[in-house]
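Here's the structure we're looking at; comments come further down.
Yeah, one chain of the complex is gone here, protein chain that is, but the others are all in their spots.
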Amino acid sequence: LVLFAGGVSAEQGDSDISAKLERMEAEIAELKSRLAQKDESDAEQESDISLLSQKLDEVSAGDAPFYGSAFENWSFGGYGDVHANFNEGDGSDQFDFHRLVLYLGYDFSDWIKFHSEWELEHAYVSDDSGGEFLIEQAYFDFLLSNEFNVRAGRVLTPLGILNKWHEPTLFNGVERPSFAKYIIPTTWSSDGIGAFGRLSPEWSYEAYVVGGLDGSKFDDVKGIRGGRIKERPSLHEPAFTGRVDYRPVAGFGGGDLRLGVSGYAGGLDNGNKGSNPGIDGDIRIASADFEWSVSKFDFTGAVAHTSIDGAREIGNGTAEEMFGWYLEAGYHIWPEHWKKGKFAKTDMIVFARYDDYDTQYQMPFGVAANPAGDRNEITLGVSWKLTPDFVVKADYQIREDDSDEDLNDGINLGIGFTF
Amino acid sequence: LVLFAGGVSAEQGDSDISAKLERMEAEIAELKSRLAQKDESDAEQESDISLLSQKLDEVSAGDAPFYGSAFENWSFGGYGDVHANFNEGDGSDQFDFHRLVLYLGYDFSDWIKFHSEWELEHAYVSDDSGGEFLIEQAYFDFLLSNEFNVRAGRVLTPLGILNKWHEPTLFNGVERPSFAKYIIPTTWSSDGIGAFGRLSPEWSYEAYVVGGLDGSKFDDVKGIRGGRIKERPSLHEPAFTGRVDYRPVAGFGGGDLRLGVSGYAGGLDNGNKGSNPGIDGDIRIASADFEWSVSKFDFTGAVAHTSIDGAREIGNGTAEEMFGWYLEAGYHIWPEHWKKGKFAKTDMIVFARYDDYDTQYQMPFGVAANPAGDRNEITLGVSWKLTPDFVVKADYQIREDDSDEDLNDGINLGIGFTF
Partner (left out) sequence: LVLFAGGVSAEQGDSDISAKLERMEAEIAELKSRLAQKDESDAEQESDISLLSQKLDEVSAGDAPFYGSAFENWSFGGYGDVHANFNEGDGSDQFDFHRLVLYLGYDFSDWIKFHSEWELEHAYVSDDSGGEFLIEQAYFDFLLSNEFNVRAGRVLTPLGILNKWHEPTLFNGVERPSFAKYIIPTTWSSDGIGAFGRLSPEWSYEAYVVGGLDGSKFDDVKGIRGGRIKERPSLHEPAFTGRVDYRPVAGFGGGDLRLGVSGYAGGLDNGNKGSNPGIDGDIRIASADFEWSVSKFDFTGAVAHTSIDGAREIGNGTAEEMFGWYLEAGYHIWPEHWKKGKFAKTDMIVFARYDDYDTQYQMPFGVAANPAGDRNEITLGVSWKLTPDFVVKADYQIREDDSDEDLNDGINLGIGFTF
């Protein structure tokens, strides 16, 4: 019985085992076939990886041609300003490729960085053109800490708003505010050395000692604009300039706010190529500015006061004091539900700006003011940002001065872009 | 018996099973070892992939420095024209880095694109040089459909062949045809806005309204060449210009054919910086051109007729009508079996061109034609394209005009390239 049972159990066991074995054999076969598939898929992956690696080598080879160092040490960018200006009456109507600018940057190390701006004005330079090709900025940053860093070279004199942030996607209006042309003569570059940093999340500053202005080129209507030295400034009488900005982290009134104050003080006996015109005088400029974006509104404005010692001796109708300010309000009108398709990143701002600027604000005793120096300007316009980097602009400008002849009103169309 | 049989069958079964088990164990062992290999190979692949990923991050980091956007939004290119000109008799012999040009493009979005051409002429610009640095093209394309797109900015006036397609690898001869210098004053840029598109696979067009020419700069021998405004054109009297091209998809006579007609019509009271010279006149130009490549031959040619209202008032010997044409035949002589090694992509074209151009074709009543304005030119030469982007050129030019003194013949050597 036992045996029988044994026999039976063996037989039964055998058939169990056989079934098991069959199942296991099938499983092993399946495992084999899956492993074979894996072999195939691994071979494919291997070949994918080697192809990727080869392609990557080709792409990386693209870095090689950069002479001094690798591609990632370079940076590129630029901006442009294209204008069509139409003026009433006998005023001129012109097309102007006003500015085409390339930025070029290079990192010499993680703490020494170069930044430069190469500007072609009016699209044409020759020996009898009105165009210019020049370096507006070219400076070296020595990054030491959040709070204190050194900057040397050609910097944008840090007064007001537009002189420092002058890309056309950053301001409304085809032309820059006239305040930023005649009171703070934008674009105004200075050559020197200084410091910059962020003292806290809210407070930042920059301060430089630079070559001073050429006082002999000041005049009644253009103010200090002619005094900028674009080439090789004399270092005879230096100037000091700087600014402090405050950006409350929590904002202000539910919006983004920036408040800035800036100043400039220096001598005027400087010319090109190290020559000195022999001017005995000096200049002080104090300015304040703000930008406040709240809900769909943008408010911005600046004010500046200039005082000149030696204005009488300088002559050319140079004033003892100049003064100007502007205030602008903009409103974002592009509806949210239009932000799709071609217009996914589109914005549109309508704005109004009032500019008041007087280059004959306070005259030396006994010198008559030229009433053409006391001007104001109303600008009504629209900025259509098709993309954040590309803006089409249109505006109407009503201009007045204190003289009997009125200034021409004008219509301006423009395209501005950064890249 | 049963038991025995059972026993036997069990025993026999056991040995079968044992064999099977052994085989299966071996298979399992093999599977294990193959899986272990897979583990290894997978670990290797894992590390390969992570290395690739790291490298790719490094390479991608190269994109970061582009300010406004990523590297792939930019495009770069350029071309250059180097000449050595030798003239018979008292003519001058000179080396001339005539043109070095950089192209810069940027895509603001998939439908707004910028293209610009920065040209340095004669390799030197200063306050007393003959060289120039200028923007020859800088326009924005707004891509809307195949058939209709908008273009705004500085465009190449779309007349004839050379003004639009002026890269030195695209034409034979060291110097451009004189027709393309005095009848269609190449390179001629215009500032304005217009449309372009492809109406079918065979028909394409472009059409613009642009700032007009300065008629006060026209003259007897150079024709309308001086009337181009390179800087800030007045928008006082606009001009309309456009072209239509036909390229039969099936070709023509077994070859590639392009036929084009182009035109220009506009006022002449325009100057630089929005000033207007006070010219009461207008101009109309009609032109046709073709390019036909068939077998080893290239045929190309253009004709243009210019009529000017107010020529008498303009003076300077300006004609009422100007007329010119040229015809060129080229033959590809580089043998197929020489196209290997250093010369794998080499081509060589011998050509002959006849230019006939008369800037004094029809004079105002009572004004005598200057016979120096009626000229023709035979050019015999060779273009050796070492690569499709790099060509060495040589030619001999026989020049004649209607005056008693003959023009100097000349030999020209040149290198042309695009990149």
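Which chain is which? They are A and B, in the order written, and residues in each are numbered from 1.
Simple rule for what comes next: a residue touches a chain if its C-beta (ideal position, glycine included) is under 8 Å from a C-beta of that chain, and two chains touch if they have at least 3 such contacts.
Remember, predicted model here, so these are calculated numbers, not experimental data.
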**Study point:** Touch criterion as defined above, residue of A:Gly77, A:Gly131, A:Gly242 or A:Gly263 at the omitted chain
**Key:** A:Gly131
Exercise for review: Taking the full complex into account, find the residue in B:Glu46, B:Glu202 or B:Asp280 that is in contact with the omitted chain.
Suggested key: B:Glu46
Review point. For chain A, which residues reach the chain that was dropped from this view?
Key: 2-3, 6-7, 9-10, 13, 17, 20-21, 24, 27-28, 31, 34-35, 38, 41-42, 45, 48-49, 52, 55-56, 58-59, 61-62, 64-69, 73-74, 104, 106, 108-109, 111-112, 114, 116, 118, 125-135, 138, 140, 152-154, 191-192, 211, 230-236, 272-276
Exercise for review: Name, in rising order, the residues on chain B that touch the hidden chain in the full complex.
Suggested key: 3-4, 6-8, 10-11, 14, 17-18, 21, 24-25, 28, 31-32, 35, 38, 42, 45-46, 49, 52-53, 56, 59-60, 62-63, 70-72, 74-78, 80, 82, 84-87, 91-97, 100, 102-103, 105, 120, 122-127, 129-131, 133, 342, 345, 386-387, 389-390, 415, 417-419
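Please note the rule applied: only the chains that are shown with their structure count from here on.
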Point to revise | Where chain A and chain B are represented by their mean Cα positions, the distance between them in whole Å | key: 32
